[in-house]
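What you see is the complex with one protein chain gone and the rest in place.
Each chain gets a letter, A, B and C, in the order it is written, and its residues are counted from 1.
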């Protein structure tokens, strides 16, 4: 904990002064353009990865970058998505998985989770990715995990579309959805191309979109 | 979205090379020392605020930095806390609220949330902070909000103690709980001192703890 | 059932006449000073144990003297606590466990509860006591059970503090919480001393309190 508190003091003394103008502007308002949903994993730092400043992206982080589908008993992810879309009016949502994900490894390797009942319950929101992935043949455990991480991103995007605020914004042409997988070791990112349902390099195809807003789609 | 994708490219070309050694080490393992629970708000960037590197802190972010109390139907926060404490073995949990919080403002100003049913439901996990705060007199709406933000941190710490993994780690002397409030405009942080139930400046009292692990307490 | 109906007739003919004045007063009003939460167990009779008359204590009884923590889907215990604190304004809540508790025995001895799904679900509200107790070494199964009963009382008191009505009353200095364990064979009661987190004899330390109202605490 000492390094964290020391970090705060360092931030206050050295980093904050250079950002004080920005923070003064942000003191009573925020206007993020995107909602970024990723894992709680300590190695995935969304603002670093996207080089965004404070105020730029609204962030949800939980184990496995899960988005439960909409239900009669909505939880925190659903509430936060609703707030981001219906109140803040973000124009993009990124669901970002990553390599070496502990949650996806547990699913992919059929780990016994009896001692982690809350984790086991939470990962049921990835069941549709799990059964899709289990029905395929994989060259190795590593390939199975890599595929699981991608299928999970796809499944969470499908879940996202069950949310009323998302459905409305897609219908109104004000929201695009993005599915990314980040590789910790190389820094590379692949993005889901909704038209081909394949993951492609974001660096090569920077305009890749998983689900395009309908109005824009019609405009094309 | 363009600035975000541009940011990714910038990260890959300019930032990643300097961190490639760290990321190589982190490719197949993480060992964060703390779980940091804070708001989805775009202005609160935990790794910036605490000057921590990738791999250092496990992060949960949702609207209002809420931690539902443990129940028979656990959700994402509960699962992620369980993973952080029981699997990763973090030694500290920080619940960090912040100034100008939209969720707390909604509660503090009795905003009608009928059009945001998921948000309204989610914020019920702050009901105990809400009623405590509403029963006090406040000099101004700003003072009421500021007090609401602090009471919410206290309430979420109480909720956290109902989680089995947290109760066990406190009992075993391996976990401390921290309650912080971050001021966006000034960069200041106040921390809950569990012994006096007061918030004090973290810069002045860097060792402030909300709930100390039992074994440590007995050692004193 | 015959002995119960016979008991009613005996009550009406022999006991009621001596209490008719009291019952006439109580016909349209009740003003209990305390909420007493204990087990459904047939051997634990709260009014006998505390020698209280009709009208004196408000009582919740269920298997295991469980108090679920506050959630967005509150049940009967939560509703009854809310009624006792917010409507009746009780000044004290006692959570009273007891020796030889069937529910705690099931947990303590890791009994398979697959054939009792509702019981198994209900006892999850004691999970935090369960994991704390399981992590300790115990001299015997009896010692393990005795410790489980005590830890369960502590866990339910923590759960109780997540309830808004309780948080408010503690804040306003109008409510104290008590944690008791009753020994059926000897009639003895030990009470949780919140300052030391130890159970002590209530007969020797009759003013023992688990959580004291804040205002009272400040007055000391």
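In this section, contacts are C-beta pairs under 8 Å (C-beta built on N, C-alpha and C of every residue); 3 or more make two chains touch, one makes a residue touch a chain.
All figures in this text were calculated on a predicted structure; none of them were measured in a lab.
Contact with the undisplayed chain is limited, among C:3, C:140 or C:196, to C:3. On the side of chain C, the interface with the absent chain consists of residues 1, 3-12, 15-16, 20, 23-24, 26-30, 32-36, 40-45, 47-52, 54-63, 66, 68, 73-84, 86-87, 91-92, 94, 99-100, 102-103, 115-119, 121-123, 176, 178, 184-189, 202-203, 206-207, using the contact rule stated above.
In this text, only the chains that are shown with their structure count from here on.
Centre to centre, using the average C-alpha position, chain B and chain C are separated by 32 Å. For the pair chain A and chain B, the distance between mean C-alpha positions equals 19 Å. Per-chain Cα centroids separate chain A from chain C by 44 Å. Touching of two or more other chains is recorded for residues 68, 73, 121-122 of chain B.
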